[in-house]
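Shown here: the complex without one of its protein chains, the others still in place.
Lettered A and B in written order, each chain numbered from 1.
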Amino acid sequence: MTAPQGTYDAIIVGAGPIGAEMARVLTARKKRVLILEAGRASGLSYDDWLSYVDTYRSALVKEPNSPYPPNPNAPSTYAQDIANVHGRVPVISGYQVERGPLSFASTYLRSLGGTSLHWLGTCPRFVPNDFRLLSTYGVGRDWPIGYDELQPWYCEAELALGVAANKEDQTHFGIWFPDGYDYPMERIPPSWSDGVYAKGAEGLTVEFGGVSYPVAVSSLAQARNSIPRKGYRPIGAVGVEHVGERCEGNAACIPICPVQAKYSANKTIARLDPRYATLVTQAVASRLLIGENGRITGVEYKRYADEGSNQYQTLTAQGTLVVVAAHAVEGAKLLLASGAANSSDQVGRNLMDHPFFLTWALNPVPVGAFRGPGQTSEIASFRDGPFRSDFAAFRVDLGNWGWDIATFPPNSNVQELVAGGVIGRSLRRQLADEIPRQLRVGYVLEQLPEARNRVTIDREFMDPIGCHRPVIHYDVSDYTRAGMVAAMKLSDALFRNMGIPPKDIRTHFTPSSPGYMTYRTEDGRTVPLSFYGSGHHMGTHRMGVSRTDSVVDRYQRSWDHENLYVVGCGSFPTVGSANPTLTAVALALMAADDMLRRLA
Amino acid sequence: MTAPDTTAARRVPRAPHAEARRRFLELSVTVTGYDAATLEGTGMVDPYLATFLQVAGDGPTGQLLERWAAIAAKTADPAERERFVEAQLLPDPTVGPLTSNLAVLWYLGQWNQLPPDWRQAHGARAGDQTRIVSPEAYVQGLVWPAIGTHPQGAKQPGFGSWALPPRRDEP
Partner (left out) sequence: MTDLGPIDSIPSLQAHLQAALRVEHATIPPYLCALYSIPDGTNLEAARVIRSVVMEEMLHMTLVANLLNAVGGTPVLAEPEFPLRYPGPLPGSDAAFEVALLPLSDPALATFLRIERPEQAGAPPQPGRYHTLAQFYDAIRDGFERLVRDLGPDAVFTGPRERQVDPATWYYGGGGDAIVVHNLETARQAIDEVKEQGEGSARSIDDGDGEPAHYYRFLELRAGRRFRQGDTPESGPTGAEIPLDWTVILPMRPNPRVSEYSARPEVQAKMVAFNRAYTRLLRELQRAYGGEPHRLREAVPIMYECRYQAQALMRMPSFAGDGTTAGPSFEFDAGAGFE
């Protein structure tokens, strides 16, 4: 690697999907771009990728970051570091410092490609009311833009990520598509178990607040290679393009697709035009330098040669425009450490995730658990509706991998049976009898922006090369907890309609369940709940119409620094119930377009 | 010319080792419920025997195989063999944990750290850590065919295969 020379049209901090797609757009228009990536240069050859696959295979706990070895100089949180807080704060065992009262249960990855190396690839659009929650339902905030304005950028983002879907399956709650448009690839075939759910949901309605909501199963939009439509060529693995041109059903999208059939940003980075793009890895942006007129005059970064040593050089890069695309947590940290972009005092605040609630049961007959991508169908019926004045919207993921993170099959089953003295043919038969019948329903819940949920920094908590570790304050409000109670009501109705006897509905929560908490209902009952992280860190540098209460404008330009863009899921004012990457990429493409206008 | 003729017959293992291997395979058949050909087809018989010899040690492994040989001499009936293993091997403080570990190793590719009492009695070896013993061990785990599918992240079944009706493992 050589040190970058001279001045760039743009410096992009972060080689995840947002930074990569912006770099693609800018370099295609011959703008000179420097990309600074904190982590290692992962996934730029297929042999390198296969070494991660082997690490995954030999990992005892196959959590989202398990294929990617820890990098002390650009640390990431590993799921096994996340523990329930139980009133003992701070929790400092992992990379992120938990200040409570609840643990922020999500992880992300600091490596080339970012968290897109381990994401699932789910790509629904936001519904129009997600952009106007306050004016429609009296809660949360409105966005500075609406669905109609973002719509063309959604089309671009779906092409960039390679989304497989049929548009007629996706027209939920006012989502519309332009005439003649369709997704680049046909929808991923629904799994056999999706069919079981669809049959079970036939004719089902659930009532909330006197309104009856019909329940419908529909196909899920996914950035995963499928049968291409007119002229589109699926993008396969880096270095061996004919591998991964279709999803091969490895059933390991999280944490790693062995054939790279799902979108990962390393695929975009590998295709950047080297005449215009300069990539520097193992370069942790540590400070934005601010000039007298408020312009960002440089990006200071720490370059380490070796993951095994905390030796580094401090360097500075200069660019006309600066883009922080470093992830909602890391980006907020960088702004806070630089004293940048924070005249509103909103940087780091309004941290949101989609708390992920699970229910699980045994179907009377096998559904073929552990086959196909993590999810191929959803229930979108509760993504919008008048209930949103009272409780959180949710999108329902119908899992294809048995009870998955609820109980960790099939390992837990084998261990329990063998410990109970079951071996041989009875072991084989009992595994065959139960696991293929496992059903797991996940509920991706909306969370409202709250100033108290935040990322901060503290000189007490630093990493080996002297950068801040994130310090997180996090709670889940009653709005979202009430949404979980509603999800439970839907779950009971759905499982009953599927013909599952009560003894085979196995959902249960104890104080040792991940994200254990309770909810007190209006009639005075205390309901135990539990949630997981969705890995959707959002809200920490929100966009708005006013510099007094937002960090960036509609183009994700900082109100405080005219040449600084702060992009990604951190810009979301509210989060609906759609997985955020597609929307973040759409916003990023809109921002890149604005940059091109300014660089012209 | 650098390419040798790999079609030539391979050397057959030496007799004492061959006998231990034969017993180990036979015991594995009873403990897993899969036939010998299937176990051979995973390629894991030799690596797993090596794991036992390294991690549990020659002595305890030898004891396990001798106790097994006594059972095997009594009956060839698979169900009876299974009952004998349940009644005579599993409750034993020395060979019981090894028998359980053998089942878990075949099904998950995972070695479970032996119980504290066992480690006290027979010595704790460096490899006696709860771990997946190798990437291939995970891939060849028998739990996956048992539940009618393939290991997550390996033996990919191809585009759209998940839409087909589930298949049942046929013992």
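The working rule: contacts are C-beta pairs under 8 Å (C-beta built on N, C-alpha and C of every residue); 3 or more make two chains touch, one makes a residue touch a chain.
Computed from a prediction, not measured in an experiment: that's the story for all the values here.
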* Touching the absent chain in the whole complex: find that residue among A:K62, A:R224 or A:R246. => A:R246
* **Touching the absent chain when the full complex is considered, from B:A36, B:A50 or B:A87** => B:A36
* Structure fact -> For chain B, residues touching the missing partner are 1-12, 35-38, 40-43, 135-136, 139, 150, 155-161, 164
* For the chain that got dropped from the picture, name the residues of chain A it touches. => 47, 50, 54, 227-228, 236, 240-243, 245-246
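In the analysis below, only the chains that are shown with their structure count from here on.
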* To do: Report, in whole Å, the distance between the mean C-alpha point of chain A and the mean C-alpha point of chain B.
  => 39
* Asked: Tell me, which parts of chain B touch chain A in their complex?
  -> 30-34, 78-79, 82, 85-86, 90, 99-100, 103-104, 107-108, 110, 112, 130-132, 134-136, 138-139, 142-144, 146-154, 156-166, 168-169, 171
* Asked: In the complex of these two chains, what residues of chain A are touching chain B?
  -> 53-54, 56-60, 62, 189-192, 226, 246-252, 256, 258-259, 366-373, 376, 400-401, 410-411, 413-415, 418-419, 421, 423-429, 431-432, 435-436
